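Read through the structure below, which is laid out as structure tokens, and then see the notes.
This part shows chain A:
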Amino acid sequence: MAEHECELFECGHRACGGCGPALAARLILKGTGENTIVVASTGCMEVFSTPYPETAWGVPWIHSLFENAAAVASGVEASLKKQGRDEHVVCICGDGATFDIGMLCISGAFERGHDITYICYDNEAYMNTGIQRSGATPYDADTTTSPAGKCSTGNKRPKKDLPAILAAHGASYIATASIAYPNDVVKKIERAVNTPGPNYIQIHAPCATGWGFEGAETMAIGRLAVETGLWVNYEMVNGEVEKAKKIVNRKPVEEYLMVQKRFRHLFRPERNVEEIAKIQAIADRSAAKFGIDVVLKKPE
Partner candidate 1 sequence: MQAFVRFSDEKIRLRSQVYEPDYIIVQDSTLIRDVDVFGGMKTGGIAIVNTEKSLHAAVPEGVKLITIDATGIALEKLGVPITNTTLIGAFAAATGEISLSAVEKALLNRFPGKLGEKNVAAARHSYDLIRGEA
Partner candidate 2 sequence: MMEILEGSHAVAEAVRLCRPQVVSAYPITPQTHIVEALASMVADCRLDAEYICVESEFSALSSCLGASAAGSRVYSATTSQGLALMFEVCFNVAGMRQPIVMTIANRALGAPLNIWNDQQDSISLRDAGWMQCYAEDNQEATDLHFITYRVAEDHNVLLPAMVCFDGYTLTHTYEPVDLPTQEEIDAFLPPFKPYNTLDAKKPMSLGMYATPDYYMEFRYEIDEAMKRAKQAFAHAGREFAGQFGRDYSGLVEGYRLEDADTAFVAMGSLCGTVKDAIDEMRADGMKVGLLKIRTFRPFPSAEIRKALSGVSRVAVLDKNVSLGQKGAVALEVKDAVYGSGIDVFDYIIALGGRDVRKSDIRTIAGLAEKGIGDQYYGLRMEVL
């Protein structure tokens, strides 16, 4: 497999330097292997990887529309089934395509039980069109359609719990992952494509351009999200959380927020204690829900 590692997602794509989703694409194909058909939605990844005739994809790849990847994948899967073929059918879509405009098709495909793996690379806003909020945008994030201002602290709603929605559809395997933990991403992808039925993986993929940090920090930002409890890496099997990544001495959310321009308004002109406390509460609830906290006593 090693000799294909670069070949399956090629150099020469047009992603920004330090792009989380581009790294996600590489990791995803490491997990799926070459016997895979990728169905993509419209979005950053589609655009940076396939300007005709320069495709970066070394596996069969199809893009139709923004919102129909799950339905197109349903058809691909049905066709393969009829032909007795065994390629993995994998959707790779952004959070806008997944959380918002593609929900109908995703719900239908999961309810019908197609043997597909749906992967959302979650960079928490519509980046391709210039950083507009999606249902995956976190609370208080400043985007071009949830701008912070005199009467606004940014995005008004917390992130939609899509894994829970798809678990309710009866998906047998659901996992969240982060590009900051590359081996974990690959392992989860491998498990998903080898688990029959519709499965879902949501990969936290920090976007330097959209979130406002240097491309060199992509992994570090991803790690901070996990270390503060604002992103939890977990697996759900048949609707039950099986494993969640434990965090030793969880960091305060500020450490994550203050290094990104999208949360800058929480610190300038002065610290917005109230809003930061609300975000800390989101992290605390999530940590409690998934039982991720490991507190080590400081040496006396």
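As a selection rule, all candidates are chains of the complex that A comes from, given by their letters.
Rule of thumb we're sticking to: a contact is a pair of C-beta atoms (placed from the backbone, for glycine too) under 8 Å apart; a residue touches a chain by one contact, two chains touch by 3 or more; residues count from 1.
A quick note: this is a predicted structure, and the numbers were derived from the prediction, not measured.
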item	value
Identity of the candidate that touches chain A (this complex; choices 1 or 2)	2
Touching residues (chain side chain A, partner candidate 2) in the complex	34-37, 39, 46-47, 50-53, 55, 57-65, 67-68, 70-83, 87, 104-105, 107-109, 111-112
